[in-house]
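Have a look at the structure below before the remarks.
Other chains dropped; remaining ones untouched in position.
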Amino acid sequence: MDKHEAQDPFGADVGVAIREEAPGVVVATLEVTPRHLNQHGTVHGGALFTLADVAFARASNARGAVAVALDTSMTFVRPARVGTRLVARCEEEVLRRRIGVYAVRITDETGETVALFRGTVFRRPEGAA
Amino acid sequence: MDKHEAQDPFGADVGVAIREEAPGVVVATLEVTPRHLNQHGTVHGGALFTLADVAFARASNARGAVAVALDTSMTFVRPARVGTRLVARCEEEVLRRRIGVYAVRITDETGETVALFRGTVFRRPEGAA
């Protein structure tokens, strides 16, 4: 079990991999396989959300506080099919003492947008009650 | 492979089960196991979203049209831990010719709310181009 699996069991189980991590920016990927599909034969909303959520959790927990997701929204723009390599890029939009806001864009290999995500975290300083 | 797996491979892979289906109402469940956790040791947002999304997809596709998710929002209210049996109840809020809106409440065994979800679908009549 590598560090990512230990840190994020569901993300690892689904097949999400972290590719880049820098302050305020995380890039994660998912290769779409048959297990990721929905009843229409395209990638499941739950798989797309998991991909975005992994990047969001990593980015928001890299800021010296425990960050817990409160609200998220996701817009599904374009279907993706088996064999596609999806890339999720998470950027920090706002960082305040108690809240952070993050945006994720998921694209396919051609650079087209597949889904857009935004999430808000509540931050609890490390060591605080 | 049973009908649910055939219809919704990712939902089945994650462990979501459909318990009830009636016009406009779907109930789905998920037993939280170690694979469903996030880095905080509680149920992953991606697993909760998948549970809600399965119920949403079933409810919105039972109305004589192909329903494709467009926008979703989810609020995470309370963590859930391994061993919890989560119940997602999806209800139809609006049904129009081209759009439908659905709300899902996820509760734990004590009836406490774990997460709230709302989603909008775009509907394409069956047989239409």
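Things worth noting here:
A and B label the chains in the order they appear, each numbered from 1.
Just so it is clear, a contact is a pair of C-beta atoms (placed from the backbone, for glycine too) under 8 Å apart; a residue touches a chain by one contact, two chains touch by 3 or more.
Just so it is clear, the model here is predicted, and its values are computed rather than measured.
All together, the complex described by this structure holds 4 copies of its single chain type, of which 2 are visible.
Just so it is clear, only the chains that are shown with their structure count from here on.
Centre-to-centre separation between subunit A and subunit B, using Cα means, comes to 19 Å. Residues 7-11, 13-14, 34-40, 44-47, 49-51, 53-54, 57, 61, 66, 68-76 of subunit A are the ones that touch subunit B when the two sit in their complex.
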